[in-house]
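A protein chain is absent from this complex, but the other protein chains hold their places.
Presenting subunit A:
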Amino acid sequence: MSTAATADASSSGDTTEGSVRLLTLQSEDGEVFEVKETIATQSVTIKGMVDDDCATSTIPVCNVTGRTLAMVIEWWNKHEIGAVSNEKELKEWESQFDTIDDKSDRDDVYDLLMAANYLNIPTLLDCCTSAVAEAIKGKSTDEMREFFDIKSDFDEKEEDALRKENQWAFEN
């Protein structure tokens, strides 16, 4: 996966490229990215920092690794307002999440979801959560349990009581 914009760690503070201000973001594991302010403010958290004038030096993005941050920045670039987002290209990029089966890659979805939550990026969070919802839609509770490997900690009586209390949801 390509990194949208990488700078060496020594350059901190805000710089400008043309008239567009650049912000410096530093991931949990020390990777440094320079991102246009107009793009990074898709994050409500970062927008708040910019509005409060707290974005003048390197912004530490704790809890998010460089690998994930690069994905987030790619998302921002592809969803920048006014950017000519080519539907096909977007699909191609997103399709990488359709085919993950390798254990090490599989955390990408989780990491992206957590980063979207931490950085408060509503569009990315919405897309991720609705995709997860899509995957569990229409499953019976047994299928959900099997799919997510959830062991019930209710005894039979408790479960029956719950089913009864919410009977309408279990009817067809």
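Here is the rule we go by: contacts are C-beta pairs under 8 Å (C-beta built on N, C-alpha and C of every residue); 3 or more make two chains touch, one makes a residue touch a chain; residues count from 1.
Heads up, the rule we're going with is that contacts and distances are computed from a predicted model.
Chemist: UniProt protein name for the omitted subunit, picking from "Protein CBG19932", "CHCH domain-containing protein", "F-box domain-containing protein" or "Trafficking protein particle complex subunit BET3"?
Modeler: UniProt lists the chain left out of the view as "F-box domain-containing protein".
Chemist: Tell me which stretches of subunit A touch the chain missing from the display.
Modeler: Touching the missing chain: residues 94, 97-98, 100-101, 105-106, 108-110, 113-114, 117, 125, 127-141, 144-145, 147-154, 159, 162-163, 166-171.
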